[in-house]
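Here the complex is missing one protein chain, while the rest keep their positions.
Chains here go by letter, A and B, matching the order in which they are written, and residues are numbered from 1 within each.
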Amino acid sequence: MTSAAIRLEQVTKTFDSRVVAVDAVTLDIAAGEFFSLLGPSGCGKTTSLRIIAGFEHPDSGRVHVGGRDITDLPVHRRDMGMVFQSYALFPHRTVAENVAFGLRMREVPKSEIARRVQAALSQVALTGLEDRKPSQLSGGQQQRVALARALVVEPPVLLCDEPLGALDRKLRQQMQFELKELQKRLGVTLVFVTHDQEEALAMSDRIAVMNKGRVEQVGSPTEIYERPRTRFVADFIGEINILEEAGVARALRPEKIRLMPPGGARLAGKVETANYLGGSTLLRVRAADGRSMLVRETHVGERASRAPGDAVGLTWNDHDAVALEG
Amino acid sequence: MSATRNKRPLDAGHAAYLALNALLLTFLLAPIAIVLVFALNPTPYISFPPVGVSLRWFGKFFAGTEFMNALWLSLWVASVVLVLSILIGGACALALARGNLPGRAFLTAFFMSPLMLPAILTGLALFQAYLLSGIGRPVWGLILAHTLVAVPYVIRTTLAVLHNFDRRIEEAAAVLGASPARVFFEVTLPLIRPGVFAGGVFAFIVSFDQFPVSLFLVVPKGETLPVVLFNYMKFDLDGAIAAASMVSILLALSVVLVLERLIGLKAYVKL
Partner (left out) sequence: MVARNTISRRQALRTGAGLAAIAAIGAPSILHAQTRTLKITTWGGKWGEVMKGTVLPAFEKEFKCTVSADQAFPFVPKLQASPKNDPIYDVLHTNSNEQWNSFTEGLVMEKITAKEVPNVADVYPWAASDKIVGVAIFTSAIGLGFRTDKGLTKPTSWKDLADPKLAGARGGYIIPVNSLGQCHLMMLGKVYGKGLTDLDAAYKALEALKPIKLVDFTGQMEKMLLSGEVSMGVIHDSGVYRYEGPNMQPVDFASPSEGVMALEQVLNVTPGSKVKDLAFGYIDYMLRPDVQKMLAEAVWYSPANKKVKLDAKYDEKLLTTPAKVATLIQPDWKWYNARKEDIDARVTKILKG
């Protein structure tokens, strides 16, 4: 399967001439990359995806796929695959007919359609369900049909709009693995829209964190997590302590803080609450100067060593407190 | 599997619920039952208890050329109205739901307005308009008038389906390479079809039973069945009226059943 690089160049989209959904966004997505657009609702991630798909036409800026400017190309000529949050299966058609749809539109010979539909269904482990209607399938099965339908046409680009959002947690984790594995095997360029930071961190090669129509930071999951560039990114991904020191804001992850006796610590305080999380406990510590700090204590024994009311000291390495822009 | 079944105690609420259901059914079916008794009773007036069973009124109805002409005219008009209102109403509903038209709320109200106006006024207004413009009262004028009052039903039912319509389904088809025309015929149309045809059934019945709009618009020897029945009733109030009513009811019912069979209204109701 071929894959294609995607380039968004200064793309802007405004709705109702008031709300700026996407604001001068420039992105370079490499061929074969698993690329996530991450952000809260209304940040412009879905609109960006819909601009790539062709559902929305940007007010300004260009979209390139595989080195070709496709900004003015209608949706049905873009040769992409897409998976929707609601799956958007054709309710009046069977599973096999759903999967065959894209091939039919491409006027692939009938015998080949049958063969490729079978192959696609077996790829997502749905063999035997060809004649079911979507309403007769479980959510996970529908998800797989949507995936098979998108992939059967061997698109160079696969767009996913919160495809796992409607699944329960367990199934969702399983599908995360499967999707990632499938993407690597096929080598398709995958643009993945999600508001779930854990999902983005787990699956992506790179992530673009978006806020208010702008890209705040692009980087690998590690970069995004360990080296957030802005206060928004630091805050949106995981738990964070923001330290204001000499007019500079610094972000410090709770797990980077070590507990010690109060004497000689960088900060002394008292444990207010302790949230048991299984593998770790998240402590809220009220420092003597009134600041509230989050500290993650990874369990060595069965449980955390500190309980609410305990006096503790906190310390950390300077390089773990990342300076933020702005 | 073989666990003993819990018998639900018959409480007052449940009993009231059943009684209400029975009452409603009686309310709905009693008129039809009365008409049937009248139609089968050989006397030319309603006598109760009926003195016998006879098909003489059905015979009179089917032998009456006026009745038969009117019946065929009504069926024909209603069929054309069915087709026209599906086309017009379906298109209007799509435009209203999808067109991003300015003043959509106003347009929706506008298209629905034939339902708000008393039908007798619609008929009278069209009658005057036709006569003043020198058109006279051709059959197509009657058909247009019926279509006017039938279209809102198709718009309503189609809008209802479109309202629940997940547009992502159309987008999915487009991404998969379907041109806008193919999206419409492959996805949109099959999915809104139950709504359109449900409206079409209404349209047929609205036209077939239409009296107030027709009243002014029918011409001598070109009267629809409800008008003929109304006028017949003023002079001969006999069982032929009841027989005609039974035939009307059965015809309307069979049209619904035939459409259900042909198009499978039920098949797609669950979207």
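Everything below uses one rule, namely that contacts are C-beta pairs under 8 Å (C-beta built on N, C-alpha and C of every residue); 3 or more make two chains touch, one makes a residue touch a chain.
Here the structure is a predicted model, which means the values were calculated and not measured.
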| item | value |
| --- | --- |
| Touched by the hidden chain, restricted to displayed chains | B |
| Listed residues B:C92, B:A203 or B:V218, member touching the removed chain | B:V218 |
| Residue of B:F127, B:F165 or B:F202 touching the missing chain in the full complex | B:F127 |
| Option from B:V35, B:A119, B:V187 or B:V227 whose C-beta touches the chain left out | B:V227 |
| Residues of chain B (touch criterion as defined above) contacting the omitted chain | 43-47, 69, 72-73, 75-76, 79-80, 83, 124, 127-128, 131-132, 139, 215-216, 218-223, 227-228, 230-237, 261-264, 267 |
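Note that only the chains that are shown with their structure count from here on.
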| item | value |
| --- | --- |
| Chain B-touching residues of chain A, taken from the complex the two chains share | 53-55, 74-82, 84, 86, 88-92, 101-102, 105-106, 135, 146, 149-150, 153, 159 |
| Chain A contact footprint on chain B (complex, rising order) | 166, 168-169, 171-180, 182-183, 186-187, 190-191, 268, 270-271 |
